[in-house]
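With one protein chain removed, the remaining protein chains of the complex are shown where they sit.
Should a chain be cited, it is by its letter among A and B, assigned in written order, with residues numbered from 1 in that chain.
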Amino acid sequence: MARFVLLLVMVSVATFLLLELIPGDPVDGLLPEGATEEMRQQLIQLYGFDQSLVTRYVSWLGDLLHGDLGTSWQTRIPVATTIAERAPVSLELAVLAMALALAVAIPVGIYSAYRPGGIVDRIATFIASATLATPAFVLAIVLVWVFGVQLGWLPIVGWVPFSEDPFQHLRAVILPVISLAGGECVLFIRLLKGDMMATLQQDHVLSARARGLPTWRILVRHALRQSSFSLVTVSGVVIGRLIGGAVIVEMIFSIPGLGSLVVIAINNRDFITVQAIVLLSALIYLVLNSLVDLAYPLLDPRVRRATT
Amino acid sequence: MRVGRRLSRMVVALVAASTVAACGSSAAEPSGGSVPNDGTPRQGGELTMSRLGQLNSLDSALCSSSAYYICAALYGTLARYSFEDQKFEPAMAESFESADGKVWTLKLRSGTKFTDGTPYDAEAVAFNWERLKDPALLSFAGYWLSQMTWKVVDPLTLEITLASTNYQFPWALQYDLGSIGSPTAIKAKGEKFATEPVGAGPFVVDTWVPGSQIQLKRNPGYVEKGLPYLDRITYATVVQDDQRVNALRAGQVDLTATFLKRFGRELQPEGYGVHAIPLFGGTGLGFNLKDPIIADPDLRQALLHAFNAPQLTAAAYPGDEPPDAFFPKNSPYRDAAVTYPKFDLTEAQRLFDAYLAKTGKTSLDLEMLTYSPAPIMKQVGEVVAAQLNKINGLHVELKPTENAVISRLFREGKFQISVHASVISQSPVTVYRTLYTGGDLNVYGYSNPRVDTALDTTIHSTDANEVAEAWKVVGAEISKDVPNRLFAYEQDVILAAKHVHGVNPVTLYAASPELLWVDK
């Protein structure tokens, strides 16, 4: 716990300093064209850029501890309000994308390991090598072209909140989720297959077969859990990445999540918002990594003994 | 019209141009305003327009400049520029008149009410304008606010006094000063006004998914009789240009906007309405005339002769005509006799050698700024620098620089050459501010009495011929002095499905929402 808090403090300092490193005076980027020097000075005062770095950090951190992420320089809306609106969207996408990626990767990974060189493995390997260098947004663009423009089955604009119309919401979610899941799925299959093949070499798997257990039971009950370490570790990283960083996919599908917010905030030089999102992403990573650490003993009781 | 907006325009234009270099279409440039008389407007119906920007605030102070389309819908605008008639017409205001271009009388329509029931009156206008002076609002209206005073004459009348004559003042009544929110709501809601706006415009918010789409419905109490035509209008954010056009083709949106000329070329033959809005200025090479080295006219001539516009156009803007003067070939303001110095490396070398001899130097190093966040801008800068470096003895070094730093260097006059966006506006006032001696956007330190006189005429005169003549002078002088060597003209294009009518293409890629109608 102490380590967690220490990391948080370090992250907060790093986040704060990061923006200090950005070249130029933050006010310069904010000022509208043709703004007077007087207005510039007013803004400098308003946002406290005339104060020392330490003073500003302390006051920023103080506000932060009170849950105040500041007010957007651009929209004048509290940053916390905007993030609260957008975080659930990114979270939903991330969770659905993860679920889809895992739902595909687990059976395919298991089967590829069970029958290496079999048809499933060959198809998966082919797709993996074909898409290895393809970023998520290329998949997104292809999906939009096929399902949105050519077939017209799915919407390519507009985000309908679930509360408003669940069906339309799902329709709006499908393509972005597939785009996000695609690359991760390939990664998951590779990881799972590798670990699974190693597990299947172990004697207890042979023994399970020797005792006449059905194949599915051996693969799922005996081998999967033991082979999911890498998968769980990487899943933690991936879901963190998806929550905070589905930037391009969110931009392509115009999804009001954190990814598109950070782009707008950067474009508008709304650094107080950028700062908050960076901090939040770091926090999400920290929490997820801790959760992954907590998950290890559940996966393998031996870890519990090793760490305690 | 923040630097950022211009930058994003340049970048998008370049990216799109370079990625689709192969599909150069031979179709003619779309002509401006191809719609006007397209039938009798029909009441009812709805349409969806896709938009570039994500909308985070609906505050009248913020959106009037950067999200004009939504302000126009929620708050209306005091004045409305009619593209077809090339003049301003009353909108929320009943009239705006001036005998001398200096003292203006703004009359509001009687009985106009905000949707919270409070009166849309002179006091409300005055309150809104006063509010814009708050620097934290980052309003673009500063230029006007600093040179005007106003007083409330009676509940429906304001008297505005400008520091000097300016017949182009109505541009301010459409854009920077044009959107008026309910003072009661602004005071009562504080920060929440940004998400719960109260205006008197043709539409009101129905549902809003911040960052994605906003659905507006007709304001039955809108002051202009019979308007708006539509029952509903939805603005959906689609950040990517290709995606916006995809959505239009897929029938998911009815109206969209782009500043990529190629989409106009592509979609016009397919039967879509293509409404181009010609803009002043464009993207080009800016020179800091206050810099002791760049100040030398012979040196600048040398550089201009070394610049190979057709080569850059072919590389970065395939399909476009390389600019050869401040005004494009189809402009009525163009003085055919005066063009930019032509590409002539021998002449460039001769002038440069003469410059070296004159100054006793043996070689010269120059710096050229370009926007660093966009790799494509860096590439354009590299092409230009390589062209200039064909001159023996000259070394131009490209300095990719962050936007904020560039704005400061501009403000402080500390640069030599810059790849940058100049003017890019529908409003002549922006040209004035950019090229007039001491103008607030005049980053070049450019000063030419003939240009100043002509620019004065463009805002002082009400005689169309006189103004046109003055623009010719401006165009000719700028093409000769070249404080900014344009290498791409820019334009906004509104793309509309066949069933969309009443498109009044105004800048900031928006159509006047109250005039739109559909026959579907």
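Here is the rule we use: a contact is a pair of C-beta atoms (placed from the backbone, for glycine too) under 8 Å apart; a residue touches a chain by one contact, two chains touch by 3 or more.
Here is the rule we use: contacts and distances are computed from a predicted model.
Colleague: Considering only the chain that is not displayed, what protein name does its UniProt record carry among "Sarcosine oxidase subunit delta", "Thioredoxin family protein", "ABC transporter ATP-binding protein" or "YeeE/YedE family protein"?
Modeller: "ABC transporter ATP-binding protein"
Colleague: Identify the visible chains that the left-out chain touches across the whole complex.
Modeller: When the entire complex is considered, the left-out chain reaches A.
Colleague: Which candidate, A:35, A:89, A:124 or A:208, sits in contact with the chain we can't see?
Modeller: Result: among the candidates, A:208 touches the missing chain.
Colleague: For the full complex, which residue in A:56, A:169 or A:225 touches the chain that was left out?
Modeller: Candidates A:56, A:169 or A:225; residue touching the omitted chain: A:225.
Colleague: Using the definition of touch stated at the top, determine which of A:128, A:263 or A:299 touches the missing chain.
Modeller: Of these options, the touching residue for the absent chain is A:299.
Colleague: In the complete complex, the non-displayed chain touches which residues of chain A?
Modeller: Touching the missing chain: residues 202-204, 206-214, 217, 222, 225-226, 299-302, 305.
Here, only the chains that are shown with their structure count from here on.
Colleague: Which bits of chain B are touching chain A when the two form their complex?
Modeller: 1-4, 8, 48, 50, 53-54, 56-57, 59, 62, 65, 135-140, 142-143, 146, 191, 194-195, 207, 209-213, 234, 236-240, 242-243, 246-247, 249-253, 401-405, 407-408, 411, 433, 440-441
Colleague: Mind listing the chain A positions that touch chain B in their complex?
Modeller: 22-26, 28-36, 39, 42-43, 46, 71-78, 82, 85-86, 141, 144-145, 148-149, 152, 155-161, 164, 251-252, 254-257, 260-261, 264, 267-269
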